[in-house]
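Every protein chain but one is kept in place in this view of the complex.
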Amino acid sequence: MTNILELSNLTKKFDSFSLNNVSFSLPKGFIMGFIGHNGAGKTTTIKLILDMLKKDSGSIKVFGKDNLIYKNEVMERIGVVMDSTYFVEEWNLADLEASVSPFYKNWNSKKYNDLLDDFYLDKSKKIKELSRGMKVKLMIAVALSHDADLLILDEPTSGLDAVSRNELMDILSDFITDENKGVLFSTHITTDLERVADFITFINKGEIVYSGTREELLEKYLVIKGGRGVLEPSQRELILGYREHSVGFDGLIEASMLRMMPESVVYEPCNLDDILVRTNMGGNSYE
Amino acid sequence: MNRILSFVKLDYAALKPYIKSIYMFVVIVVFMGLVNDSISLMFTMVMVGLPMILTYPFAISEKNNLDTLYSTLSLDRKDVVVGRYAFVLINEIIAILVLVIVAIIKSNFKPLDMSSEELVLYVCILSMFFSFIVSFQYPILFKLGYSKAKLYTYIPMMIIFFLIGLFPSIVQRLNLNIDLEAVGHMIFTNLVPISLLTFSLGIIFLVLSALISMKIYEKKDI
Partner (left out) sequence: MNIIISNTEGIPIYEQIKEQIKAAIFSGDLKDGDLLPSIRQLAKDLQISVITTMRAYNDLEQEGFIVSVQGKGSYVKPKNPELIKEKKLLEIEEHLLAAINASKLVKLSQEELIDMLKFLIEEESND
């Protein structure tokens, strides 16, 4: 098995939204950032992987196995973190362990307790007494305590402060030092992924618009700026998310098109946000 | 099997928010049964209280997104349904045991206001009653979730009370010439088979209901 996760032509239709022919793969040993606007289909895709939604067509393979036929086997090895907890709020952290550990052959109680210590989570505290950041850490502690090979995180960082977000990235970095593990991380906060993501999959309006390495994606585009009236119409067309203002213009351009631009323009590397905002990938176009 | 048992334990653990009120309920029921002249009060309380308690797992599930939790665990959808019905069965048995034990204890101090045969019959009818209610409610609860299904959960109770209340007048209206005394006599002379029949009917309701719930929950989008 070289791909820890493989989606093929996944389709799911709702009344007002549909996921169309979503296909992408995550090779084992890497972190994939799953980006898109709110409502683009990230959560829908993840719910399909976890069998929370029933697919209309397509295939989902985890660890090389069909996620439905081998559901129990597969779920034992997946750790899930969502943007809100799905535990009984009245439970304390010991109640939580007692309730979920019977479902995992490889539950490691020592690891769970060590992680709670590392995260400064008090075992006697009730879940409803935890802050949002602590809840996320709790879900991670549970996810890491049964020797999971694939971590799936759905918007875990929204509402977290920078320190907590950084701590999360450290945890994921540490997780991926094992080359047999993988991480799928969905977010609309692209800065989280700037450093640590190996692969990026971009989804927009239910369709995949890019899936490949982060480096390739960032090398494909450049931010371009220049003065007013410097561009011919044919040149202006090449610029994505073209924005003209009182003292000049800016936009994004494919690196391969740079030579078509006049010498006076300034260009610099872009980041994921630039791409999200300026291209159709982000769902909005300045045009 | 292991998974189903683990799920039942999870359902019990999930009752934590209600644990105090459940304990209090049990204490009051037992107290009433021992103290009161007639044990029928105790029966009535359990009749009203248990069906309510049996809907709590759905309420808690909805409030705490437990359907999501079930999805993250290595649990088949049908394990969830079977586990929930097992939870029902276990609680029905516990309720019946409590009633019977209290009745026995009480009979040591005061003669009961019913014979032991009548007790057995009432217990079987009670279990059929609970099974009917749950069989009706559960598929709706699985389909709609607690808050949307709540209104419908009152329907089976209403049906039963309606039938019981209207039974004599229906008989009169339709001139059915059913000699109620004779029916009553027949029942009491054939207590054992009638008890078994009512109990089995309850089980059949539950099994059919479970099959329907399984179909419903299997397809549900969470």
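To keep things simple, chains are lettered A and B as they appear, and every chain counts its residues starting from 1.
The rule we apply is simple: a residue touches a chain if its C-beta (ideal position, glycine included) is under 8 Å from a C-beta of that chain, and two chains touch if they have at least 3 such contacts.
Not measured: the values here are computed from a predicted model.
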item	value
Contacts of the hidden chain among displayed chains	A
Selected from A:Leu7, A:Ile31, A:Leu115 or A:Cys270 as touching the chain missing from the view	A:Ile31
Hidden partner chain, touching residue among A:Val196, A:Val209, A:Val230 or A:Ala255	A:Val196
Residue touching the undisplayed chain, where the options are A:Asp66, A:Asp170 or A:Glu237	A:Asp170
Residues in chain A touching the chain absent from view	29-31, 169-170, 173-174, 176-179, 195-199, 213-215, 268-269
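Heads up, the rule we're going with is that only the chains that are shown with their structure count from here on.
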item	value
Chain B-facing residues of chain A, complex	47, 50-54, 71-76, 78, 80, 82, 84-91, 95, 98-100, 102-104
Contact set on chain B toward chain A in their complex	2-3, 6, 9-10, 13-14, 16-17, 60, 63-69, 71-76, 219, 221-222
